[in-house]
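The complex appears here without one of its protein chains, the remainder shown in place.
For reference, chains read A, B, C, D, E, F and G in written order, and residue numbers begin at 1 within each chain.
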Amino acid sequence: MSPIIEPGPEGGFAIGKIDQLLNLARKNSLWYLLFGTACCAIELMQTGGPRTDADRLGMVFRATPRQSDVLILAGTITYKMSSRIRMLYEQMAEPKYVIAMGSCANTGGLFQESYSVVSGGDLFLPVDVYIPGCPPRPEALLEGLMLIQQKLEREPWLKKAWSGTPNQSDPWLKPRG
Amino acid sequence: MAFDLAMVLGFWIVSFLALLVFLLFGKLIRPNVPLPVKSSSYECGERPIGPGWFSFNNRFYLIALVFVVFDVEIALVAPVVVVFRDMLAKDMGWLVFAEIFIFLAILFVALIYVWSRGDLRWHQDIPDPTCKPFEIGTKEVNQ
Amino acid sequence: MEELSRNIVEALGLNPFWEQVFYALAIIVVAVVVFMAALTIAGLLTYLERRVAGRIQSRVGPNRVGPLGLLQWLADGLKLVMKEDLIPACADRPMFRLAPYAVVVGVFAAFVSVPFGQLLIAADLNVGIIYLLAITSLVSVGVLMSGWASNNKWSLLGGIRSAAQIVSYEVPSALSILSVVLLAGTLSMQGIIQAQGGQEYHAEFWARGGWPWNWFIFHNPFAFIAFFLYFTAAVAEGNRTPFDLPEAESELVSGYNTEYSGMRFAGFFLGEFANIYLMSAVATTLFFGGWQIPGILPEEQASSWSLQLMGLLIFVFKAAIGCFVVIWLRWTLPRLRVDQLMGLCYKYLVPFAFICLGGNAVYILLIKAGSTFDWIVHGAMTLFGFALVVYFFVRVTHHIRLVKDRVDFDILSRGTKKPFDPAVQTRRYGRHRKGARALEITGQQGKEIG
Amino acid sequence: MIEPTDNNPQRSELVLNMGPHHPSTHGVLRFVVYTDGEIMRRAQPDIGYLHRGIEKIAENKTYPGYMPFTDRINYLEAMFCNQAYAIAIEKILGITPPERAEFLRVIACELNRIASHQVTLGCIAMDLGAFTPFVYLLREREKINDMMEALCGNRLTHNYMRIGGVSADLDDTWLGNLEGFLDHFELILEEFTSLIVYNEILVKRLADVAVICAADAVGYGLVGPNLRASGVNWDCRRDLGYSVYPQLEFDVPLGRGERGTVGDCFERFVVRVEEMKQSCRILRQCLRKLPDGEIQAKVPKMIKAPKAEVYSCVEGARGELGVYVVADGTTKPYRVKWRTGSFSAMSIVEAISRGLMIADLVAVIATLDVIAPETDR
Amino acid sequence: MTLVDLIFYLVAVITVASAAYAVFTRNIVRAVFSLLGTFLGVAALYGFLSADFIAVIQILVYVGGILVLMLFAVMLTSNIETTSSSNRSGGWFLGLLAGTSILIILGTLALKTPWKQTEPSAYSPTTASLGHELLGGALLPFELLSIVLLGVVIGGVVIARFGRKESDT
Amino acid sequence: MGALSSYFSAVGRTIATLGDGLAVTFSYLFRKPVTLQYPDRTVEPLISTLPERSRGILEIDIDVCTGCTMCAKQCPIDCIHVEVVKDPETNQRMLTRFDIDIAKCMFCGLCVESCPASGLRHSHEFEGAMSDVARLMLHFVDKPLPVAKPPKKDEPVQTKPKGSIVREMLRDPWARTRKSKPKAEECGDIG
Amino acid sequence: MNPDQLHKRLQEGLGIEIEWSEGPVDPFYLIPSDFWVKAGLFVRDATDLSFEFLRSLCGVDYPDEKSILVVAHLFSYQHKMPLVLKTKIDRDQPKIESLASVWPAACWHERETYDLLGVVFTGNPDLRRILLPEDWVGHPLRKDYQPPNQYHGIPTTRPVVDCDGEQL
Partner (left out) sequence: MSTIGLQHYLFISALLFSLGIVCVLTRRHAVAILIGIELILNSASLNMIAFSRFGQGNIQGSVFVLFIIVLAAAEAVVALAMILALQKRMKTIEVDKTNSLKG
């Protein structure tokens, strides 16, 4: 169990008022990277579109990784693409989060057996939230984004910022302690 | 007026310091995790080809060149324009008008000259590809 | 401000040293207050932009932080402060760090001579308007600096585009400003505002300052055109659509600020929005009568604080409309290509600006200020302006009628409509309540976790 | 014609990577742009970032089981991929779907065509800097998505058609909704026209840019709206007369050189707008003519195709969408090859991009309507 | 020393320091950028000298025009290697010598000469009087300047195009 | 004159077309936004407005499953795992495992079409984001249970309300582990 | 022109015997690989054929017959008829002349065939991998293709892991 999100008064971190304030700001200004590879990208577009309107919750897209907080793996990831995505992820400024959107990004989905598709974004990136669906409807993506909000609401921010540890949840395949 | 000028200087200094303060304050509450890949320069996810500094298209330069001259012209005309109403009251309006007019007219000539010479044009229009008509049922394609 | 502080100094009877300290303190206080005001304005503008964009695109826009989402900009700002401050490895570090300063100083230092009211001006410079023109050229240096220092191709391209654009559009904007200076006979911002009625025609109520027909935009046809030239050029100088090539998302990723993150990026961002306000404020000052209240003389206005406040509100309101128009343009128009951009400047704007300057000169040479014909021209131009607005609204109603009542169509196509059952629970968002506040609910859901 | 890559550019030449993560290369295309800062010497496309091996996967799937995969060939026009594949297998098996099913297919396809063009036109506008038209079209598309969801259960990856028919029937409410939508959408198109289509900036950006003449268009294998914008009067729906299209009446919009040259970017833009109108027309006729009856022909439970091969094509939103199926007498296809419009459209980019500006490249990609899953499959 | 003096010295130091950096740095782009400090500093000095219009024009023309132009020129003609390494010609020692001696001479001249000074008048706006002057005594040079500028536009463009033929395809 | 008139007509055209475009966008300020403010400010819960056929997350009402494994066979990508074991004592066929990997499923509906018992269906649930991908492998069988009888023709099958099963399974997005497939001991001495 | 006539016309034009099949569905003509480009030129330029549109070009692998069939789908807009040309090449030494000079569209189709099947097209101006990364090993559309175990450190198979975290 990741200690970061372990909530509640018992056992978890006491979250200071300052942390709460800072996290409130962070939570309401999640900027996602404008990046999609396949079908799910269309739903990503629709999420920013008028019906769902992620902007309501303060989520806007940015074109450059330097200014984005969330990387949404929207769509199939091929091997040719994976190194580029890794690079984009690396180039994002802390704090950063990753959402795997759709079956392809979760596990490779229907292309799992294909020779050129990575079987899951978590094989090369620390994914925070997995959204099932093929494609997940915009509201589902929004829900995933809200889970990220919940997650960072609970982070002991100052402690993290001062300790200088990269914000990486452990890749799923690695043993969890 | 001294006060006004001091105020201007004060604004310069304050706005400079303000950003500095914000950045310093931010130092307290932001992480700093430099990694080599992270600070590589962004190029759409690719590794950059060639240096980031390059020699660019010099048309920008030509245009800036011309416009700096016009900038200068504004510096010259402004004081004259300011006194235009004064002079009008002194019934010397036509003199001022003539002066500005001649000055601007000469510069306008410069603009027209550069324009008509095509020096400011960017796009050497690509010659029209010779388009052959293609109609279903005719036979003159690719021959 | 100067008079005010002098009065205080005299009242306190300070010795020369303390006098100096007092002046310095006064300057710093004023500067900080104006800076904060400008910051707030810029922040609110980012909010306004998103809200207006939302409404234009039949969305809602940010509405969760604070009442109506009004605090959204604070959240964004705070988050940007908290974001890691990245400097690319091969960047020119000192330059990279300095560039945002140039932009911020260039924009905020210009606020020193923005006349918010008869007395509410930090420094009424004699060369106010030229000072504004001049100091904003720091922005182009800052942008060029950021582009060069980033060592990134997109940034450099964006920076160069931006600088070339600012340099060249300075000419038409300055020329159309000179048209107004010609009419006003002064470079001072307050002077220009007061020249728009009030000075020469004290007698009649309808001839005093503040009425639309006294504004310089309706002074004569050339001034009318000059306004549009100025506005176009100013939009271009502010790098806004349709002239936003330096940060054209679809071409240059994010332009000169591609490599910037966190607070430094916020510097550019705020600079851009403050610049929008600045240009609207200048347009208000030059063409729309500034803070003047219709039918009230400037001297009267100076005498009462309530009138001052009203003037301030009028000014802010007019400038806000300008900002709205800029935002509205941004969300409507496509952008030009770079050669068309330059072509527009030297083929259309500069010649027209020359003609406007000449035309204005001829106008005031031939037609005596305050003569009947002068008034007829003012009146006719005002009517013309309003006719344009009315025609515009006719088009707007046409468009509304065209697709009227069909916007609600969505729900229809969602298939059979089941009766609403308030007890239905969605997975994580608790009991569904009609119109429940988001923050409340998201606040509660924390307890459910774990 | 096309020179091989050299990785040692001249000193004064700037080599720009446009993509794979670049806002204007919707999806994951990449261009290596050789430029002097503004004017391109060459733009070399690099594709394959979304190569998912759909053709290889087919070899391990049963005939009906491959249907969902065809949705992903081109997610913007999933119906057409369904249809092309279904027609191919039906040809091999010698099945004719019932007429109602054919009409349902046409309805679904034409709706899908509108949805696809909405994204395309929106993206053109967005890439040229106008974000709002894009959002308006997304809004309208959302309605089509809703209808699709009501019809076949999913918004994007429909998996609607089956070999020998379609998976679900529709009812009168749905048809009523469709009619309402058409009434609405025709007006929206009118509004869209006044919003952006003849907007002078847009026209100036697109007209006379990247002219593709008819012979080139045919030679490079351009299809669909791109081909018609170049003035070639060809439409598979009309000229090959598959499905029930012969019973329907519609025009085929052609490039006319309205504001520039025939075959320029603006023509490609306008042709698509016109096509949406024609699709509305077709849909209205379908509403009138929709017959009653079965929606699924008799198909054996275990489909075993005889040894045969077939190339079948439909007129998709990006033009001729063909599938070449080699059957070897088992329950699985031996080889499937997809022929897509974007692939050939992409191959012409390098040839026409010479001497254009970077901003024009964006317009070219957008108006050629290149999308990654089609080029890469 | 009063506060005003303090600010004066601050400005003076910034002016001279950034000029010195521009002269002695090896990196030409940074040299040009550091001129920004000099130009702004000189503008501020003009302000101290009550020449408001000139100060503003200094910013407008130097910062907004010449500086940008120089930056363009540098970026246009140099790449990363040459920007950081080009400096110092052979007469480096000689130049420094000349510079120092000139500084000594001029400095002594400036500081030691008993200048006939009048107490400066109060700060007052200069624009209008400048305008009148331009319409009066300086009318001819004013008009002549327009011819010069005409020449500059044409000449600049022609010269810049001079090298075109061979490198442009 | 041709050049001059085209110069001015370009200006005129620009103003006219831009103005009309501006009128369109301006008119939207007076129209209602179409946004459905998911999750909380909608007229009714979004999920209840979804059309009947909407393909959400798969769920199986295990009580009506006949254990015919048709669904597993039909799924093109094998994301349904069904294990049926014959209890040697009672000769009763027992379901020991019914897992659906919704992290892999492509929501195509082929399995649902093939299910004879209509126990397998697409719910309308779409809120399934999880912090642990393993949690997206849904286990519908906790301990071995006998399969249901195949329904008679035209006999309506009673099932639990749509969505009620998976919603429970996916309620907690942050849980990382859970009891999975029944352990061999729990399955008694079968198999 | 019906398939039979087409066959005659082809034989006449190229001056060789051409195998063909009326096929259960689509007829095709098997061109000897030496005549590949010649046939292309002929069907493009002959006015009564004028197949100026290359729909698609692909390869089919037949490991049993030790051969790869290269298939070109052509279409004539003027006569509204399709044509399928095939040629058989050796599977171990797949080499054939490029059609890029006949139809520019062929260039990319050939690159794709090269990438996925390993057929070398001599004379293609830009014969590189097009869909797969440059450093990819093997040609996936061959029937005996075995995907690698890992690519740049990313495993190509996903271990099935149950919720408890234990590998199954």
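To be clear about the criterion, contacts are C-beta pairs under 8 Å (C-beta built on N, C-alpha and C of every residue); 3 or more make two chains touch, one makes a residue touch a chain.
All figures in this text were calculated on a predicted structure; none of them were measured in a lab.
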Hidden partner chain, residues of chain B it touches: 58, 61, 65, 68-69, 71-72, 75-76, 79
For chain E, residues in touch with the removed chain: 1-2, 4-5, 8, 12, 15-16, 19-20, 22-23, 28, 31-32, 35, 38-39, 42, 45-46, 48-51, 53-54, 57-58, 61-62, 65-66, 69-70, 72-74, 76-78, 86-92, 94-96, 98-100, 102-103, 106-107, 109-111, 115-118, 120-121, 126, 129-130, 133-134, 137-138, 141, 145, 148-149, 152, 155-157, 159-164, 166-167
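Criterion: only the chains that are shown with their structure count from here on.
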Fewest touching-chain hops separating chain A from chain F: 1
Look at the interfaces A-G and B-C and say which one is made up of more C-beta pairs in contact. B-C
Could you work out which chain's C-alpha centre is the most distant one from the centre of chain F? E
Rounded to the nearest whole Å, what is the centre-to-centre distance of chain C and chain E, using the mean of the C-alpha atoms as each centre? 32
Which whole number of Å gives the spacing of the CA centres of chain E and chain F? 70
For chain D, residue numbers touching 2 or more other chains are 11, 14, 16, 20-23, 37-38, 48, 51, 53, 56, 68-69, 132, 135, 139, 142, 146, 150, 157, 191, 194-196, 199, 201, 216, 218-219, 232, 234, 239, 357
Where in chain A do residues touch at least two different other chains? 7, 22, 34, 49-51, 53, 56, 63-66, 80, 84, 88, 93-95, 107-108, 110, 112-113, 115-116, 120, 134, 137, 143, 146, 157, 161, 172, 176
Considering the complex alone, what residue numbers of chain D touch chain G? 1-5, 47-48, 51, 53, 55-56, 59, 91-92, 216, 218-221, 232, 234, 239-240, 306-311, 313, 320, 322, 324, 326, 334-335, 337, 339, 343-344, 346-348, 351, 376-377
Any idea which chain F residues touch chain C in the complex? 11, 18-37, 39-41, 43-52, 125, 127, 167, 170-174
How about chain D: which of its residues touch chain F in the complex? 61-62, 64-69, 132, 139, 142, 146, 149-154, 157, 159, 167-168, 191, 194-196, 198-201
